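Every protein chain of the complex appears in place save one, which is left out.
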Amino acid sequence: MTENNTTDQLDYHKQKKKEEMKQQVITFVLMIVFTIIAFAMVQSDLDALFVIPIILVLAAIQVGFQLYYFMHMSHKGHELPALMFYGGVFTAFLCIIALAVLVWW
Amino acid sequence: MSDHDILNPKEMPHDPEKATLEGKNKFIGFWFFLGGETVLFASLFGTYLALRNSTNNGPSSEDLFGLGLVFIMTMLLLTSSLTSVYAMYHMKNNDFKKMQVWLGITVALGLAFLGCEIYEFYHYIHGYEFTFRSSAFGSAFYTLVGFHGGHVVFGLLWFIALMIRNAKRGLNLYNAPKYYIASLYWHFIDVVWVFIFTVVYLMGVL
């Protein structure tokens, strides 16, 4: 009975991991597509002011994919890692604003 | 849990990287470290953004950057990120051999990326006489991209050391956390690269 149970559980976990792997491959394909879109937009004759925000958003989405799918931040037990990582992102944002905007003011 | 159980577990748990207290500490600590690394790279990005037009009459980003090579480098690094995900998938299934193979592929892709980067720098230095000392833009460019390249080198050495050290004994609860955080580090390198190719190269040719 118990043996049966553990094998069931093993199968369940294996199945879950497989499904997750599938999601990760889909994520990867999306990342490749986003990258190609970004490169193509830059190669096209579109206005820079139009392209830059879009490629930045594409980059941010890609990074989100990396964090939540590849680095498993969507899993349980990642509350504190997420808190500290976003703390870093907040400080990073301040640094970039300061150096990119304030320096030549 | 005794030392023997850690080195020779009877049965691998589903999350071997977090099965011991040491593993949990490493997992949390390494994520925190990545939070700090985010600030480190942000400071470098900020410096680069402040100085990207300070070419001092030397070559500018439009003169230098060729998107073909950058596209290849991006694909190499993105793919290596996926292969290290595969490695971790096999780690969780306790399939040590497959994990080592996928990590081997990851290392190979990383080395190819590094080769491209070295070629790129060589090309700039000898083709355009664009160096670290040419202008503030040159200093900022080589520092930002070079810090990322340094992280790639360190990540590769880390993977290789782990693979050689554990080649004979296989997976256990002592080295599983090490593999796991090394792969986290590798993903983070890719995260930084996504912003480098967007902010430095793509915005540089616009």
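Labels for the chains are A and B, by order of writing; each one numbers its residues from 1.
Going forward, a contact is a pair of C-beta atoms (placed from the backbone, for glycine too) under 8 Å apart; a residue touches a chain by one contact, two chains touch by 3 or more.
Just so it is clear, contacts and distances are computed from a predicted model.
Asker: Given the choices "Carbohydrate ABC transporter permease", "Cell division protein FtsX", "Cytochrome c oxidase subunit 1" or "Glutamyl-tRNA(Gln) amidotransferase subunit A", state the protein name listed in UniProt for the chain not shown.
Answerer: Spelling it out: the chain absent from the display is recorded in UniProt as "Cytochrome c oxidase subunit 1".
Asker: Which is it among B:36, B:66, B:127 or B:170 that touches the chain not included here?
Answerer: Of the candidates B:36, B:66, B:127 or B:170, B:36 is in touch with the missing chain.
Asker: Which of B:47, B:80 or B:198 sits in contact with the chain that's absent?
Answerer: B:47
Asker: Going by the touch rule given at the top, which residues of chain B touch the chain that is not shown?
Answerer: Chain B touches the missing chain through residues 3, 6-7, 21, 24-25, 28-29, 32-33, 35-37, 39-40, 43-44, 46-47, 50-51, 54-56, 132-133, 135-140, 143, 158, 161-162, 165, 174, 178.
Asker: For chain A, which residues reach the chain that was dropped from this view?
Answerer: 80, 84, 87-88, 90-91, 94-95, 98-99, 102-105
The rule is short, and it goes like this: only the chains that are shown with their structure count from here on.
Asker: Counting only Cα atoms for the centres, state how far chain A is from chain B in Å.
Answerer: A distance of 15 Å separates the two centres.
Asker: For the complex, give me every residue of chain B touching chain A.
Answerer: The touching residues are 14, 18, 27-28, 31-32, 34-39, 41-43, 45-47, 49-50, 67, 71, 74-75, 78, 81-82, 85-86, 89, 92-93, 184, 187-188, 190-191, 194-195, 197-199, 202-203, 205-206.
Asker: Across the complex, what residues on chain A touch chain B?
Answerer: Where chain A meets chain B, its residues are 13-14, 17, 20-21, 24-25, 28, 31-32, 35, 38-39, 42-43, 48, 51-52, 55-56, 58-59, 62-63, 66-67, 70-71, 77-78, 80-81, 84-89, 91-93, 95-100, 103-104.
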